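What you see is the complex with one protein chain gone and the rest in place.
A and B label the chains in the order they appear, each numbered from 1.
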Amino acid sequence: MGRFVLRRLAQSAVIVFLVATLTFVLLRMAPGDPVRAQFRDVTVSQEVIDEYRRSWGLDRSMPVQYVQYLGNLIRGDFGQSFSLHRPAWDVIREALPNTVVLALAALGISFATGMVLGTAQGANPNSRMDHTLTVITLAVFSIPIFWLGLMFMLVFGQWMGWFPIGGEVSPVYRGLPLVGQLADRFRHLVLPALTLGLGGAAVVARFHRAAMAEAFAENFIRTARAKGLSEQTVVLKHALRNALLPAITMFGLSLPVLFSGSVLVEYVFAWHGMGLAAFEAVGRRDYNVVTAITMIGATLVVAGNMVADLLYRLADPRTAES
Amino acid sequence: MTALLRVRHLSTSFQTEAGLVRAVDDVSFDLAEGETLGLVGESGSGKTVTALSILRLIPQPPGAFGPESRIEYDGVDLLRLPSRELRKVRGAQIAMIFQEPMSSLNPVLTVGSQISEAIRAHEPVSRKEANDRAVELLDLVGIPEPGRRFRDYPHQMSGGMQQRVMIGMALSCRPKILIADEPTTALDVTIQAQILDLLLELKERFAMSVLFITHDLGVLAGVADRVAVMYGGSIVEQGPVRAVFEQPAHPYTRGLLHAVPRVDRPSDRIEGIPGSVPTATAWPSGCRFHPRCSECMKRCEVDAPPSYSAGTDHTARCWLLDQSEGQRQ
Partner (left out) sequence: MRRLSLAIAIAGAAVVVLRFPRIMELFSSGAAGSIVAAVCAVLVPPAAGLAWHWNRRPGARPSESRTARLLDNRQFVLGTGVVALLTYAAVIAPVLSSFDPNTQTDLLGAATLAPSLQHPFGTDFYSRDLFSRMLYGARWSLGIAFVAVTLVVVVGTSVGVIAGVTGGIVDSVLMRMVDGGLAIPRVLLLLVVAALWGNLGFFPLAVLLGLTGWFGVSRIIRAEVLSLKERTFLAAARALGISQLRLVVRHILPNLVAPVTVTAALGVGNIVLIEASLSYLGIGARPPDPGWGNIIREGHELIFTAPWISIFPGAAIFLTVIGFSLVGDGLRTALNPRAS
């Protein structure tokens, strides 16, 4: 087990490193100049531009920049943001919690809904309910997520007026009591989290249905029934316990999808997370912020995958003790 | 002896893409108290489906029972019992062990918890009490260090041990009837004998009736009181073990016996009869055995023979018996 963890850690580090390098190179290969991007429409003299380039270290050759960047990185320094004139890490520190809250809420919705639906379907394969849910999940799975967000905004934000249509908090947030603040945050979270979570719920349901159906075809289900266990016990204890193993894999696989989805949802709902920050930073050619965000994103994804792998090994008694 | 279990006109079929599979067709037999009935037949003859039908463990759909089918246990028809009542019979009155112990045990639960779960399904005992009894049962079925083995997962045990766990689980609520579906087929030859001995010993000790399913007629000589021979989804001959072995009335039984030259050396497959079991989607017309029968007559190809008496408590479905009756008269 220890060796397995070490190997996975090493693999994850390599992937994060690769992503960082790739972003680093792509940024510098792409058209657009970071200094001009800061000044947008203002015309500035070549001297000013050169001065900025020097102070940002962009005047040196790419390999030199790269080595310098890595050196700083090892000391925990992600560099300065060109546009905001503050450490890139600060930008992340503000955006990361928002993204994590959104992602966790969406994960909760995906897995809670998906597992319940998948269990119900898998326990009654080929029933009318199963067929109906199969069609529904396929449909939900096919809806473009940003469009779903817009429709939610239109229906539940505008027409019904149930939820705010964007941002994390209302303008009056600071004046509210603690409970009011929490409620305010929650109300703002509902639509983005639902948007991001529903597609995932459909994927989880489809996947979990298959896992349940597979578990149900196993001989030990027959044994459980032959013992005189109630159908509920057979489903929840014997079939579900076995189908949970694939669900853990599913969890690992869903993280990258979740992150790319969150970029779109953050954009739709003006949710100030990493996706939105990255998007703005790319527009501004804010090299250090973009690299830092892709690196953090990649870290979260590979870490999630690693945790899923570990959990899988621990949850499966056949691999647990080796 | 009074019959504890009475199976009448049992027909079980499956709706599949390839058509209707009539896996079991009009099977009737009795199982008396304390008796061991051996059910023997080649692979695919419908033994497992018969056994599963008794506890209604056939998935419905695709499975379905014929309208005539009745399975009477203690005067009630199990096929028409509400599932809540049926659950009280499963495991408590009639228990079952299966052909493949490995896949029949849940891989993610400890063997101990799988036994105590069976106890708690039927008796209002505490978890602790059930666990203690599970350890006793493990001891009873001959598992060394039962206290430690209780916490083992199935994959940590050998096939023989797994089957012992299955037996312990089946006996946990002291059932009246044990259905053993080829309990030794998947095991090594030496282990087979041990498991067989264990079953015999426990049968005596718990005074159970046993429906012992096998494709090995040789095994039955030392185990069964009565024998039922299955072919193509129906029982072609049944009677006391001596009678069937010494005066087999059906050509198929004779073929089977021919294939078992020595009772003490179990053979893996029945090789004495040319051809193989036809598929359950398309049984041959008339007597289902006729294409392989060395004594086949014209009428065998057309009409299915009814059950004829071949001695006391001994019947067989074969037109040959009809002829001999005719000649005698």
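For this structure, a couple of remarks:
Just so it is clear, a residue touches a chain if its C-beta (ideal position, glycine included) is under 8 Å from a C-beta of that chain, and two chains touch if they have at least 3 such contacts.
Because the structure is a prediction, the values reported are computed rather than measured.
Put simply, the missing chain touches A once the whole complex is considered.
Across A:L133, A:I248 or A:V302, the residue that sits in touch with the chain not pictured is A:V302.
Across A:V263, A:V289 or A:A308, the single residue that touches the chain missing here is A:V263. The missing chain, though absent from the display, is touched by one residue of A:V44, A:M62, A:A139 or A:V172; that residue is A:A139. In the complete complex, the hidden chain is touched by one of A:G2, A:P31 or A:P63, namely A:P31. Residues 15, 18-19, 22-23, 26-27, 30-32, 138-139, 141-147, 150-151, 153-154, 158, 256-257, 259-260, 263-264, 267-268, 278-279, 282-283, 290, 294, 297-298, 301-302 are the ones on chain A that touch the missing chain.
By our rule, only the chains that are shown with their structure count from here on.
Note on chain placement: the centre of chain A and the centre of chain B lie 54 Å apart, centres being C-alpha means. Residues of chain B touching chain A in their complex: 52, 55, 57, 61, 83, 87-92, 95-96, 98, 100, 103-109, 117-118, 121-122, 153, 155, 166, 169.
Of all the residues in chain A, the ones that touch chain B in their complex are 126, 218-220, 222-231, 233, 237-238, 241-242, 245, 315-318.
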